[in-house]
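Data first, discussion second: the structure below is written as structure tokens.
Partial view: only certain chains, each at its native spot in the assembly.
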Amino acid sequence: MIVVLKKNISGRQLEALRKKLNAKSVDGAPVLLREGEKILLSEKDVRLADEISGWPGVERVLTEQPPYSLASRASHPSDTVVPVGKVNIGGGRFVMIAGPCAVESEEQIRRIARKVADAGADILRAGAFKPRTSPYSFQGLGAEGLRMLVEAGRDCGLPVVSEITEISCLELFRDVDMIQVGARNMQNFELLKELGRCGKPILLKRSPASTLTELLLAAEYILSGGNGKVVLCERGIRTFETECRNTFDVTAIPLLKEMSHLPVLADPSHATGRAALVRPVALSAAVSGADGLMIEVHDAPEWAESDGAQALTPTEFGALKTAVGGVLPFAVDKEAEA
Amino acid sequence: MIVVLKKNISGRQLEALRKKLNAKSVDGAPVLLREGEKILLSEKDVRLADEISGWPGVERVLTEQPPYSLASRASHPSDTVVPVGKVNIGGGRFVMIAGPCAVESEEQIRRIARKVADAGADILRAGAFKPRTSPYSFQGLGAEGLRMLVEAGRDCGLPVVSEITEISCLELFRDVDMIQVGARNMQNFELLKELGRCGKPILLKRSPASTLTELLLAAEYILSGGNGKVVLCERGIRTFETECRNTFDVTAIPLLKEMSHLPVLADPSHATGRAALVRPVALSAAVSGADGLMIEVHDAPEWAESDGAQALTPTEFGALKTAVGGVLPFAVDKEAEA
């Protein structure tokens, strides 16, 4: 690891820098490569890179390994497989997660669960705690909704995933098979630390404003807490283009597969916000090497309490699953990415 | 409020739409302006705008009032003044908040508190719970740090502000005069709801990826909970430019003053990440109508545990305060903005 120093670094800054490095280096003292130019550190100190780069007199830090050591492909060359109930995510099989944006009633989630199961979904999704931009929008059914989701999943034999928005709710997720961290909480570090201590699989969605490195550093919070069951999810980033809700970053999929060993899903429903765009974006993710899709499905979109405009009908979802099956054989192979 | 319908809206969608509007409108039934074209709703339904715009068949929703009714200037034409201890934020006086990025030790915060007080700070700032991108960076001293900050403030007679990262910590902030919600938690809605129930002044920082409307909707969560003591803070947004950490959005200041009655501060330290850029950006905020500044100050930046590169020395802070005093008389007046 090389610390490139500013041309105009002062003797005082350099001295302070070396003192701090001596104190923090986990692997022997730093070596000053050339007077006032570069400092060589052990790669074992890579975890300090982020911090050091902010120190006075430091131009930039060059590391051979990325700062997210546990999440990096380098630290773990083979693909990680995350088991969710009877379903495995990663390692070759393509997983379809489907369900309504939100649990609206016992009857609604039961009915839709059955339909997505029949249409070939592997995992059931639905929100009980809804983070909404406006305090006046539907906020979800909470604990009750979570219970309805779990029972609906049990009835149709599908594991379930739902979003957590607050640490104190964690115990309510006892019977939920996979816990989703929404885009807005991707950098809610206290929540990530807590999830690092719980044994459940975590579906970590990329914030619309975070780089891939930041996403992997968020995953690192969970991994370094001892929970290795992390699945990443691309769901569109915020750009200047306003024609649809977000810009789906399809390239993020092969990049994440190259940077990390964690499984990568895509959520075309939130990325686009429009049902008509879900299919092309979903197929794009499939041919780009994604390990699965998360699709919003509602049997009466017009009546959905939230995000109805982006939901597929069970029939459309079935047709999508068939199309995915058709394109998967041509999906980019790991070698091609390397 | 006008709901503009999609050209190709189906009869079924239109029927569903009218049913839902009838059910939700707080002020009488909706009126269909022209067959399959526009629906007129009472302005009292403005809180539904966000939700309705997502419904099938809806092109866009035109409102004469913004969706953040409580935070809007329209709802409250005069400037709001938020008292923090003996200090008032908003309504004419310019406030300087200063202190280190983080509490590092009893001695450090005591020493710096004294120096910023002597240099003319109105409020003392320092972090005890630090949200850091990497799990391997310094995370703060926690509860102990908070205690040290409160005592340091008391000793030098300054009210204190510190960042909260998790609801369960709320009671620890008992003696803190103002609670800061960091950029990463701006859309941590459960936290915002909780702060809406506590009586303390809240410093709400704009997320680097949020629009001004989203910032005001986040403020609306706190206001609608019954807590009217909200102060906004611009701290730079994320753009394609990488020359410095964030792009300080100076125009956000006059825009926020026009859109809302809440006080607006600026944080040049986090926006730029470089001490040399703090002064020009701080003066820009002052001449643009900001109600105050939040400046990171450290008496030994080289030794700062975090963000040393962006900290001013107490002397530089004093010089900045003098310069601010010089430019304020020329700051844009409310009329000019309107």
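Quick notes on this structure:
Letters are used for the chains, namely A and B, taken in the order the chains are written, and counting of residues starts over at 1 for each.
One rule holds for everything that comes next: contacts are C-beta pairs under 8 Å (C-beta built on N, C-alpha and C of every residue); 3 or more make two chains touch, one makes a residue touch a chain.
What you see is a predicted model, and the numbers here were worked out from it, not measured in a lab.
The complex is a homo-oligomer: 2 chains are shown here, and the full assembly described by the structure file contains 4 identical copies.
Keep this in mind: only the chains that are shown with their structure count from here on.
Per the C-alpha superposition, chain A sits rotated 180 degrees relative to chain B, a value rounded to a multiple of 5.
Mean C-alpha positions place chain A and chain B at a centre distance of 27 Å. Those residues of chain A whose C-beta lies close enough to touch chain B in the complex are 12-13, 16-17, 20, 47-48, 50-51, 54-58, 67-68, 129, 131-138, 165-168, 184-185, 187-191, 193, 207-209, 214, 217, 220-221, 224, 238, 273, 301-303, 306-309.
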